[in-house]
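What you see is the complex with one protein chain gone and the rest in place.
And then subunit A:
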Amino acid sequence: MQKINRNVVLALLSLTSLVFLLFQLCYYKFYLSQKNGAAFSKVRGSQSGQDSTRWHVVRKFLGLISSHNIPVYLIDPLILGLVDKDIEQIRSSPDGPSPECKYFCAPRDFTTFALLDKTWKHEVGLFRTAEKMGFQWLKIINKDPRLDGMDDLSGMEIPLHYIFKLASHAIHLVVFYERNGNFLWHGPLRLKQHMDRKFVPFRKLHFGRYPGAYEKTELLLVSIDDLKVQIPKNPSSFLEEMSHSRFLECRYREARAFFQLYPDDASLDAVEFRKKAKSLLHLSALTLNNLGVKFWLSSGTCLGWYRQCNIIAHSKDVDLGIFIRDYKADIIPAFQKAGLPLKHKFGKVEDSLELSFQGEGDVKLDIFFFYEEDDHIWNGGTQAKSGKKFKYLFPKFTLCWTEFVELKVHVPCETLQYVEANYGPEWKVPVKMWDWKSSPSNVQDNGVWPIDEWDNVIQIY
(Lines give C-alpha, C1' and ligand atoms only; values in the text may rest on other atoms or scores of the structure.)
Protein backbone atom coordinates (compact mmCIF):
# COMPACT_ATOMS: atom_id res chain seq x y z
CA MET A 1 0.00 0.00 0.00
CA GLN A 2 2.71 2.32 1.05
CA LYS A 3 4.63 1.64 -2.09
CA ILE A 4 1.67 2.24 -4.32
CA ASN A 5 1.01 5.50 -2.57
CA ARG A 6 4.51 6.57 -3.14
CA ASN A 7 4.24 5.70 -6.76
CA VAL A 8 1.01 7.59 -7.21
CA VAL A 9 2.40 10.65 -5.49
CA LEU A 10 5.51 10.51 -7.60
CA ALA A 11 3.52 10.11 -10.78
CA LEU A 12 1.27 13.01 -9.90
CA LEU A 13 4.24 15.18 -9.07
CA SER A 14 5.91 14.25 -12.31
CA LEU A 15 2.80 15.11 -14.22
CA THR A 16 2.46 18.53 -12.63
CA SER A 17 6.13 19.23 -13.27
CA LEU A 18 5.68 18.22 -16.83
CA VAL A 19 2.77 20.59 -17.26
CA PHE A 20 4.63 23.30 -15.44
CA LEU A 21 7.72 22.78 -17.53
CA LEU A 22 5.75 23.01 -20.72
CA PHE A 23 4.12 26.16 -19.52
CA GLN A 24 7.46 27.65 -18.66
CA LEU A 25 8.89 26.81 -22.05
CA CYS A 26 5.95 28.40 -23.79
CA TYR A 27 6.26 31.48 -21.65
CA TYR A 28 9.98 31.69 -22.29
CA LYS A 29 9.47 31.48 -26.00
CA PHE A 30 6.83 34.15 -25.88
CA TYR A 31 9.04 36.37 -23.78
CA LEU A 32 11.96 36.02 -26.12
CA SER A 33 9.92 36.72 -29.17
CA GLN A 34 8.41 39.80 -27.60
CA LYS A 35 11.84 41.05 -26.72
CA ASN A 36 12.75 40.82 -30.34
CA GLY A 37 9.77 42.85 -31.26
CA ALA A 38 8.34 40.01 -33.19
CA ALA A 39 5.30 39.48 -31.10
CA PHE A 40 3.28 39.87 -34.22
CA SER A 41 5.39 37.56 -36.27
CA LYS A 42 2.98 34.74 -35.86
CA VAL A 43 0.15 36.79 -37.20
CA ARG A 44 1.81 37.38 -40.51
CA GLY A 45 3.01 34.91 -42.98
CA SER A 46 5.70 36.03 -45.35
CA GLN A 47 3.57 34.69 -48.17
CA SER A 48 0.53 36.73 -47.30
CA GLY A 49 2.98 39.64 -47.48
CA GLN A 50 1.69 43.08 -46.80
CA ASP A 51 -0.12 42.54 -43.56
CA SER A 52 2.94 42.76 -41.37
CA THR A 53 3.14 45.32 -38.62
CA ARG A 54 6.43 46.66 -39.80
CA TRP A 55 5.21 47.19 -43.31
CA HIS A 56 2.16 49.01 -42.02
CA VAL A 57 4.15 51.22 -39.71
CA VAL A 58 6.56 52.14 -42.49
CA ARG A 59 3.69 52.87 -44.83
CA LYS A 60 2.02 55.07 -42.24
CA PHE A 61 5.25 56.88 -41.59
CA LEU A 62 5.85 57.51 -45.28
CA GLY A 63 2.32 58.84 -45.52
CA LEU A 64 2.97 61.13 -42.58
CA ILE A 65 6.12 62.64 -43.95
CA SER A 66 4.85 63.00 -47.47
CA SER A 67 1.80 64.84 -46.19
CA HIS A 68 4.24 67.38 -44.76
CA ASN A 69 6.51 67.36 -47.79
CA ILE A 70 9.50 66.14 -45.88
CA PRO A 71 11.98 64.33 -48.09
CA VAL A 72 13.35 61.40 -46.11
CA TYR A 73 15.37 58.55 -47.52
CA LEU A 74 15.91 55.00 -46.45
CA ILE A 75 19.27 54.20 -44.88
CA ASP A 76 18.37 51.06 -42.99
CA PRO A 77 21.48 48.91 -43.45
CA LEU A 78 19.62 45.60 -43.35
CA ILE A 79 17.10 46.62 -45.97
CA LEU A 80 19.70 48.38 -48.10
CA GLY A 81 21.73 45.19 -47.97
CA LEU A 82 18.79 43.25 -49.38
CA VAL A 83 17.97 45.97 -51.86
CA ASP A 84 21.54 46.04 -53.08
CA LYS A 85 21.30 42.40 -54.12
CA ASP A 86 18.33 43.13 -56.36
CA ILE A 87 19.32 46.63 -57.30
CA GLU A 88 19.25 46.05 -61.04
CA GLN A 89 15.79 44.62 -60.94
CA ILE A 90 14.51 47.36 -58.66
CA ARG A 91 15.98 50.05 -60.85
CA SER A 92 14.49 48.61 -63.99
CA SER A 93 10.98 48.27 -62.62
CA PRO A 94 10.34 51.32 -60.54
CA ASP A 95 6.59 50.89 -60.48
CA GLY A 96 5.93 47.20 -60.74
CA PRO A 97 3.89 45.65 -57.96
CA SER A 98 5.99 43.29 -55.93
CA PRO A 99 4.79 39.71 -55.65
CA GLU A 100 5.88 39.29 -52.08
CA CYS A 101 6.95 41.39 -49.15
CA LYS A 102 10.67 40.94 -49.23
CA TYR A 103 12.15 43.92 -47.50
CA PHE A 104 9.82 45.56 -45.05
CA CYS A 105 8.37 42.40 -43.58
CA ALA A 106 11.34 40.85 -41.85
CA PRO A 107 10.67 41.26 -38.15
CA ARG A 108 12.88 44.05 -36.82
CA ASP A 109 12.60 46.61 -34.09
CA PHE A 110 13.55 49.52 -36.28
CA THR A 111 13.52 50.88 -39.76
CA THR A 112 15.99 53.69 -40.26
CA PHE A 113 15.45 56.76 -42.41
CA ALA A 114 17.55 59.84 -42.98
CA LEU A 115 16.51 63.45 -43.27
CA LEU A 116 18.59 66.30 -44.59
CA ASP A 117 18.09 69.12 -42.15
CA LYS A 118 18.05 71.93 -44.66
CA THR A 119 15.23 70.35 -46.61
CA TRP A 120 12.56 70.85 -44.00
CA LYS A 121 11.28 73.64 -41.87
CA HIS A 122 10.95 72.09 -38.43
CA GLU A 123 7.19 72.39 -38.48
CA VAL A 124 5.60 71.43 -35.24
CA GLY A 125 2.58 70.30 -37.21
CA LEU A 126 4.37 67.10 -38.17
CA PHE A 127 4.36 65.86 -34.61
CA ARG A 128 0.77 66.78 -34.07
CA THR A 129 -0.22 64.76 -37.10
CA ALA A 130 2.04 61.93 -35.98
CA GLU A 131 0.28 61.82 -32.64
CA LYS A 132 -3.08 61.78 -34.30
CA MET A 133 -1.96 58.81 -36.36
CA GLY A 134 -1.03 56.98 -33.19
CA PHE A 135 2.71 57.47 -33.23
CA GLN A 136 4.60 58.09 -30.06
CA TRP A 137 7.68 60.13 -30.77
CA LEU A 138 10.92 61.04 -29.13
CA LYS A 139 13.21 63.85 -30.14
CA ILE A 140 16.88 63.85 -29.25
CA ILE A 141 18.41 67.29 -29.35
CA ASN A 142 21.86 68.51 -28.55
CA LYS A 143 24.29 71.35 -29.08
CA ASP A 144 24.99 72.41 -32.62
CA PRO A 145 28.55 71.26 -33.37
CA ARG A 146 28.83 73.77 -36.18
CA LEU A 147 28.81 76.47 -33.53
CA ASP A 148 30.83 74.49 -31.02
CA GLY A 149 34.13 75.65 -32.36
CA MET A 150 33.19 79.24 -31.81
CA ASP A 151 33.88 81.28 -28.77
CA ASP A 152 30.87 81.81 -26.69
CA LEU A 153 28.09 81.41 -29.18
CA SER A 154 25.04 79.71 -27.89
CA GLY A 155 22.60 78.72 -30.51
CA MET A 156 19.46 76.78 -30.17
CA GLU A 157 19.93 73.07 -29.67
CA ILE A 158 19.34 71.14 -32.83
CA PRO A 159 17.41 67.90 -33.34
CA LEU A 160 19.74 64.99 -34.06
CA HIS A 161 17.43 61.99 -33.97
CA TYR A 162 13.74 61.31 -33.97
CA ILE A 163 12.10 58.05 -33.07
CA PHE A 164 8.50 57.40 -34.06
CA LYS A 165 6.99 54.35 -32.40
CA LEU A 166 3.82 52.61 -33.38
CA ALA A 167 2.78 49.25 -31.99
CA SER A 168 5.87 47.08 -31.81
CA HIS A 169 7.81 48.87 -34.52
CA ALA A 170 9.78 52.09 -34.46
CA ILE A 171 11.09 54.41 -37.14
CA HIS A 172 14.48 55.88 -36.43
CA LEU A 173 14.90 59.15 -38.26
CA VAL A 174 18.49 60.36 -38.37
CA VAL A 175 18.94 64.05 -39.09
CA PHE A 176 21.89 64.88 -41.32
CA TYR A 177 23.53 68.29 -41.34
CA GLU A 178 25.80 69.83 -43.91
CA ARG A 179 29.17 70.70 -42.55
CA ASN A 180 32.12 72.72 -43.72
CA GLY A 181 34.13 70.46 -45.96
CA ASN A 182 31.23 69.46 -48.13
CA PHE A 183 30.00 66.47 -46.21
CA LEU A 184 27.04 65.32 -44.19
CA TRP A 185 27.16 64.74 -40.48
CA HIS A 186 24.82 63.05 -38.05
CA GLY A 187 25.07 63.38 -34.32
CA PRO A 188 25.39 60.81 -31.59
CA LEU A 189 22.28 59.64 -29.81
CA ARG A 190 22.57 60.51 -26.15
CA LEU A 191 19.67 60.28 -23.76
CA LYS A 192 19.19 62.99 -21.26
CA GLN A 193 18.35 62.07 -17.75
CA HIS A 194 14.66 62.58 -17.84
CA MET A 195 14.22 60.58 -21.01
CA ASP A 196 12.52 57.26 -21.20
CA ARG A 197 15.32 54.74 -21.48
CA LYS A 198 12.90 52.01 -22.39
CA PHE A 199 11.14 53.87 -25.15
CA VAL A 200 12.81 51.53 -27.61
CA PRO A 201 15.78 49.17 -27.28
CA PHE A 202 18.29 51.89 -28.10
CA ARG A 203 21.13 49.43 -28.15
CA LYS A 204 19.90 47.94 -31.35
CA LEU A 205 19.94 51.17 -33.29
CA HIS A 206 22.21 51.18 -36.28
CA PHE A 207 23.00 54.87 -36.04
CA GLY A 208 23.80 56.99 -33.06
CA ARG A 209 26.43 55.19 -31.07
CA TYR A 210 28.91 57.62 -32.55
CA PRO A 211 28.51 60.67 -34.71
CA GLY A 212 29.13 59.88 -38.36
CA ALA A 213 30.38 61.59 -41.50
CA TYR A 214 29.13 60.77 -44.99
CA GLU A 215 29.58 62.03 -48.48
CA LYS A 216 26.61 63.75 -49.99
CA THR A 217 24.68 61.14 -51.82
CA GLU A 218 22.41 61.12 -54.82
CA LEU A 219 19.01 59.62 -54.23
CA LEU A 220 16.90 57.24 -56.21
CA LEU A 221 13.17 56.87 -55.97
CA VAL A 222 12.25 53.22 -55.96
CA SER A 223 9.25 51.12 -55.23
CA ILE A 224 9.94 48.19 -52.97
CA ASP A 225 7.27 46.07 -51.38
CA ASP A 226 4.78 48.43 -53.01
CA LEU A 227 6.12 51.37 -51.03
CA LYS A 228 7.71 54.32 -52.75
CA VAL A 229 10.87 55.34 -50.98
CA GLN A 230 14.03 57.21 -51.74
CA ILE A 231 17.25 55.31 -51.26
CA PRO A 232 20.89 56.24 -51.83
CA LYS A 233 21.60 55.78 -55.50
CA ASN A 234 24.37 53.36 -54.75
CA PRO A 235 23.36 51.34 -51.67
CA SER A 236 26.53 49.27 -51.56
CA SER A 237 28.83 52.26 -51.42
CA PHE A 238 26.60 53.79 -48.75
CA LEU A 239 26.86 50.63 -46.70
CA GLU A 240 30.59 50.58 -47.22
CA GLU A 241 30.83 54.16 -46.03
CA MET A 242 28.68 53.39 -43.05
CA SER A 243 31.07 50.75 -41.79
CA HIS A 244 33.74 53.35 -41.11
CA SER A 245 31.81 56.55 -40.75
CA ARG A 246 32.73 57.34 -37.17
CA PHE A 247 33.33 61.04 -36.70
CA LEU A 248 35.41 62.78 -34.05
CA GLU A 249 34.63 66.35 -33.14
CA CYS A 250 37.59 68.56 -32.53
CA ARG A 251 38.20 69.27 -28.84
CA TYR A 252 37.17 72.88 -29.07
CA ARG A 253 36.96 73.48 -25.37
CA GLU A 254 40.47 72.20 -24.78
CA ALA A 255 41.69 74.20 -27.74
CA ARG A 256 40.26 77.35 -26.21
CA ALA A 257 41.96 76.52 -22.93
CA PHE A 258 45.20 76.02 -24.85
CA PHE A 259 44.93 79.43 -26.46
CA GLN A 260 44.24 80.96 -23.07
CA LEU A 261 47.58 79.60 -21.92
CA TYR A 262 49.48 80.19 -25.11
CA PRO A 263 47.90 83.06 -27.04
CA ASP A 264 47.70 82.46 -30.74
CA ASP A 265 50.29 83.91 -33.05
CA ALA A 266 48.35 86.56 -34.94
CA SER A 267 51.29 87.92 -36.89
CA LEU A 268 51.02 88.35 -40.63
CA ASP A 269 53.56 85.55 -41.12
CA ALA A 270 51.43 83.17 -39.13
CA VAL A 271 48.31 84.19 -41.05
CA GLU A 272 50.15 83.68 -44.32
CA PHE A 273 51.57 80.32 -43.34
CA ARG A 274 48.19 79.04 -42.20
CA LYS A 275 46.63 80.15 -45.42
CA LYS A 276 49.26 78.36 -47.49
CA ALA A 277 49.21 75.25 -45.34
CA LYS A 278 45.44 75.15 -45.59
CA SER A 279 45.43 75.39 -49.35
CA LEU A 280 48.22 72.78 -49.55
CA LEU A 281 46.16 70.46 -47.38
CA HIS A 282 43.11 71.04 -49.59
CA LEU A 283 45.12 70.30 -52.71
CA SER A 284 46.68 67.16 -51.19
CA ALA A 285 43.30 65.89 -50.03
CA LEU A 286 41.86 66.44 -53.47
CA THR A 287 44.76 64.63 -55.14
CA LEU A 288 44.73 61.64 -52.79
CA ASN A 289 40.93 61.36 -52.78
CA ASN A 290 40.95 61.30 -56.57
CA LEU A 291 43.39 58.42 -56.44
CA GLY A 292 41.28 56.71 -53.81
CA VAL A 293 44.16 56.63 -51.36
CA LYS A 294 43.16 56.76 -47.72
CA PHE A 295 45.26 59.17 -45.67
CA TRP A 296 45.22 60.83 -42.30
CA LEU A 297 46.66 63.81 -40.51
CA SER A 298 49.94 62.85 -38.94
CA SER A 299 52.68 64.34 -36.77
CA GLY A 300 52.49 68.11 -36.40
CA THR A 301 49.33 68.54 -38.39
CA CYS A 302 47.59 65.94 -36.25
CA LEU A 303 48.91 67.60 -33.10
CA GLY A 304 47.59 70.93 -34.35
CA TRP A 305 44.17 69.45 -34.86
CA TYR A 306 44.12 67.67 -31.53
CA ARG A 307 45.60 70.41 -29.41
CA GLN A 308 44.33 73.62 -30.94
CA CYS A 309 41.88 72.74 -33.73
CA ASN A 310 44.07 74.66 -36.11
CA ILE A 311 47.29 74.50 -38.04
CA ILE A 312 50.25 75.15 -35.76
CA ALA A 313 51.50 78.49 -36.94
CA HIS A 314 55.17 77.77 -36.30
CA SER A 315 55.21 74.36 -37.95
CA LYS A 316 56.85 74.37 -41.33
CA ASP A 317 54.99 71.68 -43.17
CA VAL A 318 51.91 69.60 -43.59
CA ASP A 319 52.19 65.96 -42.52
CA LEU A 320 50.05 63.11 -43.79
CA GLY A 321 50.08 59.40 -43.07
CA ILE A 322 49.20 56.57 -45.48
CA PHE A 323 49.18 52.83 -44.85
CA ILE A 324 51.77 51.19 -47.07
CA ARG A 325 49.11 48.74 -48.25
CA ASP A 326 47.33 51.73 -49.81
CA TYR A 327 50.45 52.84 -51.65
CA LYS A 328 50.05 53.45 -55.35
CA ALA A 329 52.74 54.19 -57.85
CA ASP A 330 50.52 56.98 -59.22
CA ILE A 331 50.92 59.06 -56.10
CA ILE A 332 54.09 60.85 -57.20
CA PRO A 333 52.91 61.71 -60.74
CA ALA A 334 49.53 62.79 -59.40
CA PHE A 335 51.10 65.29 -57.04
CA GLN A 336 53.45 66.53 -59.71
CA LYS A 337 50.48 67.03 -61.99
CA ALA A 338 48.78 69.00 -59.24
CA GLY A 339 51.73 71.38 -59.23
CA LEU A 340 53.63 69.93 -56.30
CA PRO A 341 57.09 68.78 -57.39
CA LEU A 342 58.74 65.88 -55.54
CA LYS A 343 61.32 67.23 -53.12
CA HIS A 344 62.72 64.02 -51.80
CA LYS A 345 61.97 60.37 -51.58
CA PHE A 346 63.44 58.28 -48.79
CA GLY A 347 63.22 54.52 -48.40
CA LYS A 348 61.41 52.13 -50.63
CA VAL A 349 57.99 50.53 -50.67
CA GLU A 350 59.26 47.55 -48.66
CA ASP A 351 60.88 49.69 -46.01
CA SER A 352 60.63 53.18 -44.50
CA LEU A 353 59.05 54.96 -47.47
CA GLU A 354 58.62 58.70 -47.10
CA LEU A 355 57.79 61.32 -49.72
CA SER A 356 58.12 65.09 -49.61
CA PHE A 357 56.57 67.50 -52.04
CA GLN A 358 57.24 71.18 -52.40
CA GLY A 359 54.16 73.29 -51.87
CA GLU A 360 53.67 76.94 -52.61
CA GLY A 361 56.07 79.27 -50.82
CA ASP A 362 58.28 77.10 -48.62
CA VAL A 363 55.49 74.99 -47.23
CA LYS A 364 56.38 71.32 -47.56
CA LEU A 365 54.11 68.33 -47.74
CA ASP A 366 55.46 65.24 -45.99
CA ILE A 367 53.83 61.89 -46.60
CA PHE A 368 54.83 59.11 -44.24
CA PHE A 369 53.98 55.53 -45.06
CA PHE A 370 52.97 53.34 -42.15
CA TYR A 371 53.83 49.67 -41.79
CA GLU A 372 51.56 47.44 -39.76
CA GLU A 373 53.00 44.78 -37.46
CA ASP A 374 51.16 42.44 -35.13
CA ASP A 375 51.18 44.70 -32.14
CA HIS A 376 52.22 48.07 -33.45
CA ILE A 377 52.43 50.34 -36.46
CA TRP A 378 55.56 52.19 -37.50
CA ASN A 379 56.90 54.57 -40.05
CA GLY A 380 60.47 55.22 -41.04
CA GLY A 381 62.82 58.14 -41.30
CA THR A 382 66.08 58.58 -43.12
CA GLN A 383 68.89 61.04 -42.56
CA ALA A 384 70.10 62.04 -45.99
CA LYS A 385 73.73 62.76 -45.25
CA SER A 386 74.50 59.68 -43.13
CA GLY A 387 72.05 57.17 -44.53
CA LYS A 388 70.87 56.50 -40.98
CA LYS A 389 67.47 54.96 -40.59
CA PHE A 390 64.99 55.75 -37.87
CA LYS A 391 61.82 54.07 -36.84
CA TYR A 392 58.85 55.72 -35.17
CA LEU A 393 56.58 53.34 -33.29
CA PHE A 394 52.88 53.84 -32.70
CA PRO A 395 50.31 51.72 -30.92
CA LYS A 396 47.73 50.28 -33.29
CA PHE A 397 45.01 52.67 -34.32
CA THR A 398 41.93 52.93 -36.50
CA LEU A 399 40.78 55.90 -38.54
CA CYS A 400 37.99 58.34 -37.84
CA TRP A 401 36.66 61.29 -39.77
CA THR A 402 36.93 64.82 -38.57
CA GLU A 403 36.48 68.35 -39.84
CA PHE A 404 39.65 70.38 -40.13
CA VAL A 405 40.16 73.70 -41.91
CA GLU A 406 36.96 73.17 -43.89
CA LEU A 407 37.93 69.69 -44.94
CA LYS A 408 36.67 66.24 -44.11
CA VAL A 409 39.78 64.24 -43.26
CA HIS A 410 40.86 61.17 -41.33
CA VAL A 411 42.65 61.24 -38.03
CA PRO A 412 43.58 58.30 -35.81
CA CYS A 413 40.55 57.57 -33.61
CA GLU A 414 42.92 56.88 -30.74
CA THR A 415 44.39 60.32 -31.20
CA LEU A 416 45.71 60.77 -27.69
CA GLN A 417 47.81 57.60 -27.84
CA TYR A 418 49.00 58.57 -31.28
CA VAL A 419 49.99 62.07 -30.26
CA GLU A 420 51.55 60.89 -27.02
CA ALA A 421 53.58 58.25 -28.82
CA ASN A 422 54.91 60.95 -31.10
CA TYR A 423 55.30 63.88 -28.74
CA GLY A 424 55.39 62.36 -25.28
CA PRO A 425 53.25 63.29 -22.31
CA GLU A 426 54.25 66.93 -22.64
CA TRP A 427 52.53 67.36 -25.98
CA LYS A 428 50.35 70.11 -24.57
CA VAL A 429 53.31 72.46 -24.31
CA PRO A 430 54.30 74.10 -27.58
CA VAL A 431 57.89 73.44 -28.60
CA LYS A 432 59.44 75.58 -31.28
CA MET A 433 62.72 73.72 -31.58
CA TRP A 434 61.91 70.29 -32.88
CA ASP A 435 64.39 67.75 -34.15
CA TRP A 436 62.73 64.93 -35.97
CA LYS A 437 65.64 62.60 -35.23
CA SER A 438 65.77 63.02 -31.49
CA SER A 439 62.76 64.91 -30.20
CA PRO A 440 60.01 62.36 -30.84
CA SER A 441 59.57 60.06 -27.91
CA ASN A 442 58.86 57.07 -30.13
CA VAL A 443 62.01 57.25 -32.24
CA GLN A 444 64.34 54.28 -32.51
CA ASP A 445 67.57 53.84 -34.40
CA ASN A 446 67.02 51.43 -37.21
CA GLY A 447 70.48 50.88 -38.63
CA VAL A 448 71.93 52.37 -41.80
CA TRP A 449 70.96 51.92 -45.40
CA PRO A 450 73.53 49.80 -47.29
CA ILE A 451 75.68 52.11 -49.39
CA ASP A 452 74.77 50.41 -52.66
CA GLU A 453 71.08 51.18 -52.08
CA TRP A 454 71.62 54.88 -51.40
CA ASP A 455 70.86 55.95 -54.91
CA ASN A 456 67.50 54.35 -54.63
CA VAL A 457 66.49 55.07 -51.06
CA ILE A 458 67.82 58.62 -50.76
CA GLN A 459 66.56 60.72 -53.61
CA ILE A 460 66.71 64.46 -53.27
CA TYR A 461 65.52 66.86 -55.93
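We take it that a residue touches a chain if its C-beta (ideal position, glycine included) is under 8 Å from a C-beta of that chain, and two chains touch if they have at least 3 such contacts; residues count from 1.
One rule holds in what follows: contacts and distances are computed from a predicted model.
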item	value
Choices "Myotubularin-related protein 9-like isoform X4", "Tubulin delta chain", "Aspartate aminotransferase" or "Protein O-linked-mannose beta-1,2-N-acetylglucosaminyltransferase" - which one is the UniProt name of the chain not shown	"Protein O-linked-mannose beta-1,2-N-acetylglucosaminyltransferase"
Options A:Gly149, A:Pro395 or A:Pro430, residue touching the unrepresented chain	A:Gly149
From A:Lys132, A:Lys198 or A:Lys385, residue that would touch the chain that is not displayed	A:Lys198
Which residue of A:Gly125, A:Pro333, A:Gly361 or A:Gly447 touches the chain not shown here	A:Gly125
Absent-chain interface as seen on subunit A, which is shown	3, 6-7, 10-11, 13-14, 17-18, 20-21, 24, 28, 31, 35, 118, 121, 123-125, 142, 144, 146-147, 149-156, 178-182, 189-194, 197-198, 201-203, 208-209, 266, 268, 271, 274-275, 406
